[in-house]
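To start, the structure itself, in structure tokens.
For this depiction, one protein chain was excluded, whereas all remaining protein chains were kept in their positions.
Order of writing sets the labels: A and B. Residues in every chain begin at 1.
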Amino acid sequence: MTRNQNPGRAQRAADWADGRLGIYTLARANLRKIFPDHWSFMLGEICLYTFLIIILTGVWLTLFFKPSMGEVIYDGSYVPLKGVPMSEAYASTVGINFEVRGGLLIRQIHHWAAIVFVAAMFVHMMRVFFTGAFRKPREINWLFGFLLLFLGMLDGFFGYSLPDDLLSGTGIRFIEGVVLAVPVVGTYIQMFLFGGEFPGHDIIPRFFTIHVLLIPGIMLGLLVAHLILVFYHKHTQWAGPGKTEKNVVGMPLMPVYMAKAGGFFFLVFGIVALMSAVATVNPIWAYGPYRPDQVSTDAQPDWYMGFAEGLIRVMPGWEIGLWGHTLNLGVLIPFTLFPVILGAIAVYPFVESWVTNDRREHHLLDRPRNAPVRTALGAAWISVYLVMLAGGGNDLIATHLHLSLNAITYFVRIGFFVAPVVTFVVTKRWCLGLQRRDREKVLHGRETGIIKRLQHGEFTEVHAGLAPAELHRLTAHKQPNPLEAAAPIDENGVAHPAGVLTRARARLSRGFYGEHARIAKATAEEYREITEGHGH
Amino acid sequence: MKKLSARRRHPLAALVVLLLALAATGGLYAAFAPADKAQADVAAQSLAIDEGKKLFAVGCSSCHGLNGQGSSAGPSLVGVGSASVDFQVGTGRMPAQQPGAQVPSKQNIYSQAEIDQLAAFVASLGPGPVTPTKEQYTSTNPDDISKGGELFRTNCAQCHNFAGQGGALTKGKYAPSLEGADAKHIYEAMQTGPQNMPSFPDTTMPEEQKKQIVAFVRHTNSDEPNPGGLTLGSLGPVTEGLFGWIFGLGTLIAVAIWVAAHTTKAKKS
Partner (left out) sequence: MSHDMSEEKLPESHGAAGEVADHVDPFADPGLPAHEPRRTDIDERAAKRAERQVSLMFVLSMLATVGFIASYVAIDPDKIVYIFPLGHVSALNFALGLTLGVALFLIGAGAVHWARTLMSDVEMPAERHPIEADDEVRADVIQQFKTGAAESGFGRRKMIRNTLIGSMALVPLSGVVLLRDLGPLPEKKLKETGWKEATPAKPVQLINMSTNTPMTAADIAVGSLTFAMPEGLHVHDEDFQQRIAKDALMLVRIAPDDIKDDKSREKGFDGILAYSKICTHVGCPISLYEQQTHHALCPCHQSTFDLSDGARVIFGPAGHPLPQLKITTDEKGFLVATGDFQEPVGPSYWERAR
């Protein structure tokens, strides 16, 4: 193989690597890869970067943290804990905060980054949901993303359980109660998980391994797969002039996105560091060490578990006896609803594609208003989530708004059923209203705010016709027709009535695409009729 | 004797008996009370009781009755002790403004001297917890803070939160925040168990331990720095979540908008 006779030093290194890794072939496809510009496309990057920050700071924390439940007597610099017996895990965490220089900062960066990480994943998921970016070919990547969210929540829970402070211990006790509520095998799982009775001496070291190795390992794998698929599918984009299902318009990775995305990492890290400089997160020193007979009010999990907390708080205490056994529905039902409600959003892409029988690839995003049923379903899901989040903070709402704790709980119980229905109806109508406005704008132009007086004295507002780019943008979406429940005809030519499933699917499809779920967009004929009408 | 038995059914007989009984208990109390207190200026004390009675008639008797015997509007004050009066009036809870789930603290309208007179009067109705002296609630031992912390987490944090920020109880009731609470009032609350708060009498929580708890509360609420930055109300993960969403994610999205936005063009379109 002969190459350039006088290559520079850098190029020689690249040639060396290419001979072993084939980097040139890889780079040809990706170095000038195009990414579209939109702020909402950077939400995923916030997740990626906070995850990296968590890993960097987390590794540092493991150097000082001792995941042990052995008892020590505190003899550090924090006065209110002097002489108090505590676990080594707690003592070492207090030490990280007060004796290791920079430890307080790194711990706070780790925790704030975790809070922002899950929040960003949540918003990122909502962006993908409401724009329909989960549609073919991206359903699998949607699932990867969902798993990352779920595992992120779980790992956050394991993480804040490690310091063995009064609040985190209360969270672990909660886990014990939930595990015990599992029918038939609950007590066995509890004994195996805790290595005996609660709390035992094993749970912190075990959670430590799960928190720093098992879950992050799986997440790292999923993350890499998620990113590979993003590269492979190329990014989605908004409809607009020059943007089609067959292309992606934007700026190249090298140099613009290397600088923008690379720079964004530092921006995210910088902001999280500044947050950690100004605001305390999880002041474990103030909570005191965990003891199973002590508790502090305001015993809440971190926000991402608040939804589960709400479910468990507002559930009525149902417990039924079965032939000498107890089925603790008061814990079991919320514990089951938690993954079911979260999972509902995970399987949504498959439900939608089944209902609409849509087999095409989609690379242009939907404006949320143009998919009213999807948008309304998503909003209803969020409303359930928010109602439960409020339920999880019912005691703080009670004290800060001077309300009765019991009244809030009843309100949340009703809200769980009513809020999604109301939200669905309101959101769908709102979307249709916005569609109607788009139609008006296309046909009659935008309002200029200029009032003109006609010869006969009438006042009118001058409407200006839209530019071609805007006309295209507002009419680029498709409005498919609902499926028909066609009666299949067998080989003898006899029509069979459609099966239950087929009929249900047709009905759902009508709900999704039917007349009640859309405002017919302006057609070229209507547009011509009006614009030419003006001319005459 | 005959005369006496004849007057047994007199409408005022009950009152006389009550007063006698009160005088007897008061006397007994005076007899058994610590010697230094008994030797206090008796004249000044009875003067204080008289003054207190007048104040009581004006400010308290409409609910608690002229002699503190209680009515449908307010409980009997016999045996609640001077500590109770000092707490209730000193924190402005009494006189109560309006009925509700709980009587809140408010601006106190009595001077300390007047409160002492009221307390002296109520204490004269029957024996009860005595207003603590400064030595009783002021700790000088630095070890008391951590000991008090342990006691606080066992006995108090469940309602008042780990940092004494207070918390919700049932049906609109709440455990108040201990922020800025007077050391004496914290001590008296433990002695007397005001409203729905249970009491922690000296028999189960000795004076020394109350002093330690006061030391811890005073330390966490006034002297203690917040090393990590803003405490966000010391309310746990709920406010942290709000801060993370609004300030953290909010700022990050604002920055993302800047990163992704098109740079201003030279020519205005």
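Everything that follows uses one rule, which is that a contact is a pair of C-beta atoms (placed from the backbone, for glycine too) under 8 Å apart; a residue touches a chain by one contact, two chains touch by 3 or more.
Note that the coordinates shown come from a computational prediction; the quantities given were computed from them, not determined experimentally.
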Which of A:104, A:431 or A:483 touches the missing chain? It is A:104
Contact residue for the chain not shown (choose from A:24, A:188, A:354 or A:417): A:188
Out of A:298, A:352 or A:366, which residue would touch the omitted chain in the full complex? A:298
On chain A, residues whose C-beta touches the chain left out of the figure: 33-34, 37, 71, 77, 85, 98-99, 101-102, 104-105, 108-109, 137, 170, 173-174, 176-178, 180-188, 190-200, 202, 232-234, 241-252, 255-256, 259-260, 262-274, 276-278, 290-299, 309, 312-321, 324-331, 334, 361, 363, 394-395, 405-406, 409, 442, 468-469, 471-472, 475-476, 522-524, 527-528, 531
So which bits of chain B touch the chain we can't see? 151, 154-155, 158-159, 167, 169-170, 173, 175, 193, 195-201, 203-206, 209, 225-231, 258-259, 262-267, 269
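In this text, only the chains that are shown with their structure count from here on.
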Within their complex, chain A touches chain B through residues 37-39, 41-43, 45-46, 79-84, 97-98, 104, 108, 112, 115-116, 119-120, 123, 166-167, 260, 263-264, 267-268, 271-272, 275-283, 286-288, 291, 293-304, 306, 393-396, 398-399, 402-407
State the interface residues of chain B toward chain A in the complex, per the touch definition above. 101, 142-143, 145-147, 149-150, 153-154, 157-163, 165-172, 174-175, 216, 219-220, 224, 226-232, 234-238, 240-245, 247-249, 251-253, 255-257, 259-262
